[in-house]
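Only a single protein chain was left out; the remaining protein chains are all shown in position.
Now for subunit A:
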Amino acid sequence: TMAFTKASKDQKYDRQLRLWGDHGQEELENAHVCLINSTASGTEILKNLVLPGIGAFTIVDGHKVSGEDVGNNFFLSNNSIGRSPEKLLDNDPEFFHRFTLVIGVQLPESTCLRLGSVLWNANIPFLVCRTYGLVGYMRLVVKEHTVIESHPDNALEDLRLDQPFAELKNHIQSYDLEGMGKKDHSHTPWIIIVAKYLEKWFSTFYKKEAFKQLIRQGILKSEKGTPEDEENFEEAIKNVNTALNPTKISSGVDDIFNGEQCNDITSQTPTFWVMTRAVREFVHNDGGGNLPVRGSIPDMIADSEKFITLQNIYREKAMQDASVVSKHVESLLQSVGKVCETLFCSKNAAFLRVVRCRSLAEEYSVETVNKDAITSCMDSADGEMVLYLMLRSVDRFYQQHSRYPGVYNYQVEEDISKLKLCVNSLLQEYSLNVNVKDDYIHEFCRYGASEPHTVASFLGGSAAQEAIKIITRQFVPFNNTFIYNAMSQTTATFQL
């Protein structure tokens, strides 16, 4: 029965539902991913998408399985025959339009660029992955990816202590710290304590240490004059540092507000931008320059009643603000002849993120190559950027010789000088005034374009999670080039 299936799916997926919720899971189960090339890296990526419940996948792979493939691939034990991506690009590029996301593994440069162009024009996210010896590489290509639920680690609280809204002010007023009995005094939430002392401290330029001392003096004293054990006051003192941060909109969110899409709302505008515009309207018209109140407070020493009452003050304000935003959403949508379907929730307003990746064409074109990033990263000659340049160079080698360097033992030595020519021509073409050490040229010949399983597996986990981020629109994808160096167990992300 349907109920049984839902319950057992809840059980099976319990550990991941706690991360992206039922709505994230639904996105995953409605997605259709295309994997190109079921090499070890490809199948590992796929495994890590199938396990959490990806809705559907299609594998495009024109290669025949070899003995070498069965040696590093957990999922191969028989031949797989299929159409090649090159043939599809030749005959039926629209084949790719049906997918939520296309993942290209171990693609030759020419195929990669052709596919990149098709997918860019069709607005389909493209994730390029490769394992090359002990190096892993990922490139995300998506024009614009918007995220409402970014789930930041360690976000600051939204307590509004510097500009308490009316309901909060009234509530703070209702407390009389000096007139309270001991039990109430020791169980007053630290937010109230800090707010009360702020009222005594009229200056806007307070020294935090002096302010903490002032609060400390408020701790009840015993008959002998020694301070009582009031944990709530200790909490107040500890939290002064962050509680006094001025309420303001982060530059990241500000940038999003100033985005083009925020200005011109049409019937084609995606929900994200309508919501964001509505929040912007709120900020300018109703919020006095502030975002809608988030509505959550951290746990703190307090008796239940005081805490719940305070929590409800924030929650109700958040709901009020959210309904004002929702009205803006409604009227924006009405103005372009649409109906509002989703409710707005305040808690994510401060954490909106937009990821825009440059196209492969931009990365590869001489006119638009990101020279600065490459040159400055090459200041550390043994960092990950040199590995990127080597990957580009072996691609050149492949274009010239129709094979990768050093595949067979006897080729290793003689390919070094050939590969070096490719490196030099690459650097020259892009006018990159950097030095690539000979050691890396030797090493990449040594790799012989091998795909060792453990490196493929590391990439498989990394890529699958980025794919899940794109599909669920939760958490934030990388932008836009990721390199993994298994020799040093280090990684780097570049925006190329």
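Convention: a contact is a pair of C-beta atoms (placed from the backbone, for glycine too) under 8 Å apart; a residue touches a chain by one contact, two chains touch by 3 or more; residues count from 1.
One rule holds for everything that comes next: contacts and distances are computed from a predicted model.
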Identity of the absent chain, which is to be given by its UniProt protein name, from "GPI-anchor transamidase", "cAMP-regulated phosphoprotein 19", "Collectrin-like domain-containing protein" or "NEDD8-activating enzyme E1 catalytic subunit": "NEDD8-activating enzyme E1 catalytic subunit"
Of A:Asp153, A:Glu178 or A:Glu341, the residue in touch with the unshown chain: A:Asp153
Residue of A:Val253, A:Ala318 or A:Ile468 in touch with the missing chain, whole complex considered: A:Ile468
Interface with the unshown chain - residue positions in subunit A: 8, 11-19, 40, 44, 47-48, 51-53, 66-68, 70-74, 77, 133-134, 150-153, 187, 299-305, 307-308, 311, 407-410, 412-413, 438-440, 442-443, 446-448, 450-455, 457-458, 460-462, 464-466, 468, 475-479, 482, 486-491, 493
